[in-house]
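Data block below; observations after.
Here we show just some of the chains, and they stay where they sit in the whole.
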Amino acid sequence: MRNDSRQPNMLRDVNITTNVNKHAEGSVHIQFGDTKVICTASIEERVPPFMKGQGKGWITAEYSMLPRATHTRNQREANRGKLSGRTMEIQRLIGRALRSVVDLHALGERTITLDCDVIQADGGTRTTSITGAFVALCLAVEHIAKHHKFDRYPITDFLASVSVGIIDEVAMLDLNYEEDSRAKVDMNVVMTGSGKFVEVQGTGEEAPFSREELNELLALAEQGIHQLIDAQKQAIGAAASRIRGE
Amino acid sequence: MRNDSRQPNMLRDVNITTNVNKHAEGSVHIQFGDTKVICTASIEERVPPFMKGQGKGWITAEYSMLPRATHTRNQREANRGKLSGRTMEIQRLIGRALRSVVDLHALGERTITLDCDVIQADGGTRTTSITGAFVALCLAVEHIAKHHKFDRYPITDFLASVSVGIIDEVAMLDLNYEEDSRAKVDMNVVMTGSGKFVEVQGTGEEAPFSREELNELLALAEQGIHQLIDAQKQAIGAAASRIRGE
């Protein structure tokens, strides 16, 4: 039995509130249990220098945690003067994952920056961020669509992410912090609405894992991601129908 | 008439929600109109090296804005690798102001760090932060009081802050962003429950101001701060009675 009474294959409560920021073109407050993240999407009508003149847009992401998002207070990265390796790894992952479901040519020469700020952390901050950032991205694309007619809708499929892991020999879905720190194998999976993998990152630092265990974890993740995509569809409403899936 | 229909001497709607973070010893979500700040208080049972062995505690503050707290997205200070002068000035002000109503000897050798993270900005982020941080500080002191009997209650008086300014020759209370950018004179006032000044910072970059104007602004600020302290009292409940005022 899990410390929050879930079955191994259950997600935590998922809650997505849209339009939580009056300035951002897209914004979301997302919760996976006690993990709470604010995701905002900001549009700029230009692309970074290395992409100029290619007729393509760009999607990028930044990730941060408030100092007291965690059990004990963390020093701000702005005070240390640099981003940690963990932060950089996560924000590279979020950006890469979102780009996999965006047709950058269809988007046109604009940049959408997704900021994922963790307000409270209880495990799974990167999967919560990806899942929420996708919704904020959809809202921002809808915002553009109000005064710009896209030839093709720039978002090509749904995208969500969840963690899975092996704890006491049992494969479990959507680990909270207490579970994450006990897991022997830990995996983050990003998947599309059409059921394909975008990222599979499994780590067995504490104990290597077999092909069978890998398969079991992937099946669990797949099931969780279907549920998350259902929650995303509710959050974005009518715009969901414009995402074809591939 | 102001762009949000207020009279010159009216505050924006003030809203203080306590215990918004499950990890922090004190936490508050505070709104002055559309300015929203999360204030958390984190307790450490030690003081910085320069204060060791003096039998006194320490209060310090940090301030930050989410990148999209503002109309256009700002670069994160962690990415630029350093804090801006504005950020440093504000967090020094918050810490100094709070220390003025804390009896550091009564607090004992512990540090309370107040984090003020601006979720959405519409003018007055520093005054909102001070007002909210005071409440988070009270909650943290109450948290200590649960298992530690203070000889003297460490908080000696209430403390709140508000901005005032002169716009189109009219003195106005609690400026929002649009007003702040038009103000000829801009002043931030921090005051105690017993009606004394802790900080008076008036700037007439656009137009110097006379002694009469200064007096008018201070009177307006005093009135606003009384109302803010009433809101703080409601937020902290019974603990309010332990703050003597001096």
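So that you can tell them apart, the chains are marked A and B in the order they are listed, and the count of residues begins at 1 in each.
In this text, a residue touches a chain if its C-beta (ideal position, glycine included) is under 8 Å from a C-beta of that chain, and two chains touch if they have at least 3 such contacts.
Keep in mind it's a predicted model, so treat the numbers as computed, not measured.
Taking the whole complex of the structure file rather than the 2 chains in place, the copy count of the single sequence reaches 6.
The criterion applied here is as follows: only the chains that are shown with their structure count from here on.
Averaged Cα coordinates give subunit A a centre that lies 34 Å from the centre of subunit B. Of all the residues in subunit A, the ones that touch subunit B in their complex are 21-24, 27, 34, 38, 40, 42, 44, 62, 64, 66-73, 76-79, 81-83, 87, 113, 115, 117, 119-120.
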